[in-house]
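Handing you a structure now.
Note that one protein chain of the assembly has been removed; the remaining protein chains are unaltered in position.
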Amino acid sequence: MMAYEISLLIVMGISITAGLSLNLITGFCGQISLGHAAFMGIGAYTSALMTKNGLPFFPSLAAGMLTAGIAGIFVGLCSLRVRHDFLAITTMGVGFLFLGIVRQQDALGGEMGISGIPDPGLGRIGFLLFVMGCAALVVYLSLYMKRSWLGFAFDAVADDEDTAGMLGLDVTQFKLIAFAIGTSLAGLAGGLYAHNIRFIDPDSFGFVESITVLSMVVIGGIGSVWGVVIASAVLSVLPLWFQFIEDYKLLVYGLLLFSVMRFSPGGLSALCFNIFSFFRKKLT
Amino acid sequence: MLFVELLVQGLLQGSIYGLIAVGLTLVYGLLRILHVAHAGLFTLGGYICVILTNQTGSFLLAVLASMLLVGITGMLIYRICYQPILDQPPFVPLIASIGLFIAMEELFRIFFGAYGLSFTELPLQEPLPFLQVSLKQAEWLTMLMSVGFVAILAFLANRTKLGLAWKATVTDPEIASSFGVDIIQVRYLNFFIGSSLAAASGCMMAVLNNLVEPTMGSVPSYKMLAIIVLGGLGNVRGTLIAAILLGIIESYGTIYLDDLLDRDSIAFVFLIIALMIRPQGLFQRT
Partner (left out) sequence: MNHLLQVHSATIQFGGVKALQDVSFHLDQEDLLGLIGPNGAGKTTLMRYVTGINDSKTGHVELSGLKISGLPVYQRVKLGISMSQQLVRPFKSMSFLDNVVFAAGYHKTEKPWKTLFIKSRIQEKQRALTLLERLGIADMAMEMPEKAPLGYLKRLEVARAMAIDPKILILDEPLAGLNQREAEKLADTLSQLNQQGQSMILIEHNLREVMRICSRLVVLDNGRLLAEGSPKSVLSQSHVQEAYLGKELHVNP
């Protein structure tokens, strides 16, 4: 395989992990987040600082997941106070808070970021396989969760949390679980990102990145695992494919986001479903 | 007099935030859309203002034309983009709006270049001392406009038939329509006024910086969201107060908290603390 294709696949794998991690929170449990990139950032910074100080790759990655998950539980606690649009804005605030702190701390590299992050030592193919393995695990976890009672309870919380409470569900705990799992997986994606590019700075985890992850979830079709997988894979490499229209690529990206929402608000999964049922009607 | 200077800077910044956020809160109050593309209208307003001032030589004419044109653009955006997806969950219009905003920024760049435009002759630069504070005309006008427009809005909302219809629609669309209020008309009007305010804000921003550029809306695009939340979503007066408060806090914060946090995160620390104490925003919905 060519080096270029390997890089492309690695990027896809990482963003599938990131997209599905947000899908657990927003898609499954119904808690909207506009600051998801911050948790990827926490995972990335934690693991990068550790490997730079000579610690091995895998424990560092795990530590990144842990710190991101802990931060996620804190934000989850916020989600207990505020709902819906207020929650969206609060999580957006958390994202900017993360950036603000990182920018002003020299220990975290400040504006300059952290460069020279060591290679994980798996070789490019090895790293690709590891990333794909992670993505596959997260896909499996998502599919499994959907069929478990945890997924069932998430459905209820996303649908109507007051009613879920009236049926004896401890809504608080379920929200915290969603945030804990979702954000630690975001930390995993962040750690992989840091050790793929081997350079991170605050802008790698800004507002635009949070929006990008959210659009992967929404365009895929909120809550639909395969829809999000496809949307994440496509959206992550879209800017690269659009190289030939160089100057217009962001314009096309913006119009694409807009058009999907405007013409198929249920995202790609709803679009496919509609096309499928259209043809089935034609055939019968 | 660093203290006074910072206060004035804060008031100025707060007024710019206020104009744009008041427009947004109108839209939010009625339709519950987090209308990020509002910041694109702000940029559009600035561009129209600079171009027309340079063409005609009249700043006043340019501002009025900008407010009118952007107001109409706002109504078109409502009709074409939002109306068909109003019954969708809130993140659908949100993402659509973000996509639209990105596209708008790109269009400005493609048509007018990445480095932006300036006035050939910058208007309103005469210093105008008042109460020992010496500011330029443009700066006075900015502050005056934000307070003035909110006062006019409050007057219209309380004294005119259309204003009362608007208030009734915000409170309860169903009851309003049963009283014979034309809700669709109110929505268009709402988008028109909200968007013109964004344009006014963009015009003043253009004069204060003597620059319009494609990305001038990106900081307002998220900060205005924080402000309308603090102001108690849909509350016009609360939004203006929150905007000015935020302007002042940022102004002092960038001097005294700079080692710890940057400008944006000061705003959001303020936001998060405020929301944890008062989950409904600083001010109640009206």
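Per-chain residue numbering starts at 1, and chain names A and B are given in the order in which the chains are listed.
Methods note: a residue touches a chain if its C-beta (ideal position, glycine included) is under 8 Å from a C-beta of that chain, and two chains touch if they have at least 3 such contacts.
Keep in mind that this is a model prediction, so the values were computed, not measured.
Here the chain not displayed is in touch, across the complete complex, with A. Screening A:L169, A:I197, A:V234 or A:L250 for touch with the missing chain picks out A:L169.
The chain not shown here is touched by just one of A:F152, A:W241 or A:F276, and that residue is A:F152. Although one chain is not displayed, chain A still touches it through residues 145, 147-150, 152-153, 155-156, 158-160, 162-163, 165-171, 173-174, 177.
Following the convention adopted for this analysis, only the chains that are shown with their structure count from here on.
For the pair chain A and chain B, the distance between mean C-alpha positions equals 31 Å. By the touch criterion given at the top, residues 32, 34, 81, 84-85, 88-96, 98-107, 110, 222, 225-226, 229, 233, 258-262, 264-269, 271-272, 275-276, 279-281 of chain B touch chain A in their complex. For chain A in complex with chain B, the touching residues are 26, 32, 78, 81-82, 84-86, 88-90, 92-94, 96-97, 99-101, 103-104, 207, 211, 214-215, 218-219, 222, 247-248, 250-251, 253-259, 261-262, 265.
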